[in-house]
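Excluded from the complex is one protein chain; the other protein chains are retained at their positions.
Chain nomenclature is as follows: A and B, assigned in order of appearance, with residue numbering initiated at 1 for each chain independently.
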Amino acid sequence: MITSDLTAQRIREYLSKGKRFDNRNSEELRELVIETGVSKNAEGSARVKLGKTEVLVGIKLDVSAPYADSRDKGNLMVTAEFLTMSSPRLDLGPQPFESLELARVIDRGIRESHFIELDKLCIKEGEKVWTVMIDIYTVNDDGNLLDAAGIGAVAALMNARVPKYNEETGKTLFGEWTDNKVPLTKDLPISLTIHKIGNSLIMDPTKEEEDISETRVTVCTSNGTICSMQKGNSKELTIEEFNKVLDLVEKTEKEIVKKIEGSLK
Amino acid sequence: MSEFKRPDGRKVNELRKITAKVGVVPNADGSAIFGFGDTIAIAAVYGPKKMHPQHSQNPEKGTLRCTYNMMSFSVTERIRPGPSRRSQEISKITEWALQPIVMIDEFAGQVVDVHINVLQANASTRCAGINAAAMALAHAGIPMKGLVSSVSIGKLDKQLVTDLIKAEEDWEEGEGPTDIPITMTEDGKITHIQLDGKITPAQLKEAVLLAKEAYPQIHEAQSKALKDVGEEK
Partner (left out) sequence: MTDRTIVIPGEVVFKGDNYLPGEGTEKRGDEVVAIRYGLVEESNKLVKVIPLSGVYQPRRGNVVIGKVENVTFNGWVIDLNTADGAFLSLMEVPRYVNKDDLKEVMDIGDTVVAKIYSINKRGIDLTLQSNGLGKLDKGIIIEINPNKVPRVIGKEGSMISLIKNETRCKITVGQNGFIWINGDKIEDELFAKKAILYIAENSMSSGLTDEMTGWFEKNRGIAQ
């Protein structure tokens, strides 16, 4: 059942005083737990828990032909699946729109930040390059799957290694890895979503809060530079609110980077 | 007589280390994770609830519906996300394996959904899935006659072994590999059995008995996980 009107009213009242039901302030994230290397057959993997929200991300690599307009660069592909088990609101059948959006938003963040050094993933120009596939799965949805998925994708990439490839036979030796990690730049792309409820802007909503979110903006930054952005849902934002969104993102980005790097030790 | 050498050094009737836990998906009515060594499956149950689409409803009793899915990165060569013919077949097999023990006749027109996702695969994935599903169903409060336990028995050339790993599924010596996943109830009734390979009827009967030997250990792990929910705070 979605958040009742009664509770929604109370959430708004409380927010107007700058408070939330779980005692967080509007910019605070829930407890963030990141584990890497959770799936051994993947090139890299991560499990991210943000409060009770949980996602699993796996990285797989394979060799394929490059795209015509990037003959000497590797490829990137991001998919997302909202597993039916992750929420009572999901039914068997086609994926909800949010799943498609999540994959594309995370993709743009990683792609535009040039986090993966795709030019180092070329085996033979015009013929063979590595394709990096990031697959995101939702395990439990208690709000803010987007940010959890973004963190998971980065953490999984950071512990990913390149599989062995036999140049003579042209076969990838799945299950055998080189010592080379997937080439990444040092600036982590961090996606953060700010939600507007009434006159308040909050981060990391629980499902209860997400149900009454009127509009949201996901911003991906990499060492302070914004590389992608998406506004979702239909309520308008004032310019003042928009500026505040950018301020909030700037403030929180560094904290998340630290958390991710901390989890990889 | 020398011991048969298994790739991971186990005895012929030895199971891999079992991991089992319930409550891993808070949103679900019941959930569990079950692992045979490196093979790990998560199961989540929702229901009984109204079944959609309406025309699939059984007006006389409840329906059990299972879906089995492998995560793309659970195996070394990536699986394209989405249902495959193999996953559809295993979904149905799982449903048949669990049907005899669930008591859902009273939930006419309703469905109990069991979702199984394999996080990491090293053979015996359908067995791990069934074991997790049985736990998740109990955890969800579905009335059941008891649990079921599932294990794969293999024949490597002429040797029967318990709990196959991938390296054994790909056995190349002699008669090659035979893979026999078997699921049984607590009172020894078979609810699921499949076979791929080459085996005599006599040896197949032996294989079934070997499976029966393994169940108490599996059931013990399933039971312990369900009971291990005492006061955590």
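Going forward, a contact is a pair of C-beta atoms (placed from the backbone, for glycine too) under 8 Å apart; a residue touches a chain by one contact, two chains touch by 3 or more.
Owing to the predicted nature of the structure, the values given are computational and were not obtained by experimental measurement.
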item	value
Partner chains on view for the chain not depicted	A, B
Candidates B:97, B:130 or B:226 - the one touching the absent chain	B:226
Of B:87, B:110, B:159 or B:217, the residue in touch with the unshown chain	B:110
Among B:100, B:143 or B:197, residue touching the chain not depicted	B:143
Listed residues A:9, A:185 or A:199, member touching the removed chain	A:9
Residues of chain A (touch criterion as defined above) contacting the omitted chain	1, 4-7, 9-10, 13-14, 19, 21, 23
Contacts of chain B with the absent chain, listed as residue ranges	29-30, 47-50, 101, 103, 107, 109-110, 138-147, 186, 222-223, 226-227, 229-233
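Following the convention adopted for this analysis, only the chains that are shown with their structure count from here on.
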item	value
Chain A and chain B: spacing of chain centres that average the CA atoms, whole Å	32
List of chain B residues in touch with chain A within their complex	24-28, 31, 38, 42, 44, 46, 52, 65, 67, 69, 71-78, 81-82, 113, 115, 117, 119-121
Residues of chain A that touch chain B when the two form their complex	38-43, 45, 52, 54, 56, 58-60, 62, 79, 81, 83-88, 91-92, 133, 135, 137, 139-142, 174-175
